[in-house]
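Notes follow the structure.
A protein chain is absent from this complex, but the other protein chains hold their places.
On to chain A.
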Amino acid sequence: MTAVPSAAAPRARPIPEVRTGRPPRRGGVPRSAVVVLFMFPAALLLGAIVVYPAVASVARSLYDKNGNTFVGADNYRTLFGTSDILVAIRNNAIWVIVFPFLVTFLGLVFAVLTERIRWATAFKTVVFMPMAISLFATGVIWRIVYETDPHRGVINSAVGTVVDVIHPPGLYALPNIKPISGVSGAADGSMVSAQTVQPGGTVRLGLTGIPLSAVPPAAQDARAAATVATAISGLVWRDFSPGGHVGTIDPGEKGLPGLHLNLVGADDKTVATTTSGNDGAFRFDGAAAGTYHVALDASNFRTAFGGVNWLGTQSLTPTSSLGTTGQALLTIPLVDLAAIMAMLWMWSGFAMVVIGAGLAALNREVLEAARMDGASELQTFRYITFPLLRPVLIVVFITMIINVLKIFDIILALVPDSAQQQANVIALEMWRIGFGGSPDYGLGSALAVFLFVLVVPVIFVNIRRIRG
């Protein structure tokens, strides 16, 4: 290609025409023929693999599913009238608005920081490393990172460690534990005896929904509490056995040890506390005359942190009152942000390296001059570094916009099936419609053309900038 003279190459101008200008005719072959000859292979390839498919896609998008009937703009009308596709377009919009900004910002922060710290190379290597991983693998990795089960997902594990320290789970941290006889549940998670009791009386608190495996091994068979004249005594037990009856202590039913019980007076104040024994028996000694309730403290049943469903569809914006189209357009599902985080992990290293290269090429004298003139570090950054870096930042920004418009594989790999409808993006929807089980090439092509139209202005701006 170097043999083809390029008028657009600025460096060619000062050099005499002898080297790059019009070559003398050789053997009577006209110059235009040489141009055509040299351009032919590239033109053929580009035509066959870029121009033809693009034109064919545009044409195909005007035909129906089978390609027999010309339908005009019908596919494009379907495109903007189908809520699933609107969701995909909305998600692409969220990506384009959020991601390029965040990744450029992070890249800038990392690039500036690495100029100032020791072990900068090590830091850069670590941040850049995810770039060596394919997007699909990134999706798979983050799918595991985001696992809801705190035993599997590292994020929920970290959150759970903190939450369980602040709110330690109870001895009977069972999601389905229920009061069944002589006791009823209260709003705060505690359970209160159904009947009042006076000193000398007994209460029986029957619970169910407790697997045998969750009963402490020290537990003994439950037995009815003996009456003690000055005390309130009682029993708390697992009121379930195969073929047993609710409310009766059937053979083999175990007492529930270790439960924290409160004696609650008529004024709702706790006057005494105790803990149930291995046979489930408990006793409040020396209670003053009066009527009381016995309560099982809520802390007994507090469940461990169950994990946040980061890849779930819960909306971050309140849209439940809107209609279908409104919801499709204005919902921001949590899974979108989770996916954006995974993408940031991957691309911030790239942004850092590009911006870092720009930083290294800055004219140090200008920075020195600013500092000499008394500008603070922040002012130097704001008024000197940032404006000088702007071309680089814009390159990163625009590259990322293009990157995100065609986003596809990370959604496919990261997002569970049950949330893919809500996390859908244009490229993924195009693939589903065009290459799914019952392919519709017409609508698929229309989506492809739509995506192309979205990318074109960005590419145009980028080319203009590169030309300078």
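The criterion applied here is as follows: a residue touches a chain if its C-beta (ideal position, glycine included) is under 8 Å from a C-beta of that chain, and two chains touch if they have at least 3 such contacts; residues count from 1.
Methods note: contacts and distances are computed from a predicted model.
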{"item": "Record-based protein name (UniProt) of the chain missing from this complex, from \"AzlD domain-containing protein\", \"Arginine deiminase-related protein\", \"Extracellular solute-binding protein\" or \"Acyl carrier protein\"", "value": "\"Extracellular solute-binding protein\""}
{"item": "Options A:180, A:329, A:388 or A:455, residue touching the unrepresented chain", "value": "A:180"}
{"item": "Of A:157, A:421 or A:462, the one touching the omitted chain in the full complex", "value": "A:421"}
{"item": "Residue among A:157, A:190 or A:208 touching the omitted chain", "value": "A:208"}
{"item": "Which of A:90, A:283 or A:432 contacts the chain that the document leaves out", "value": "A:432"}
{"item": "Missing-partner contacts on chain A, residue numbers", "value": "82, 84, 148, 174-176, 178, 180, 208-214, 240-244, 309, 311-313, 416-421, 424, 432-433, 436-438, 440"}
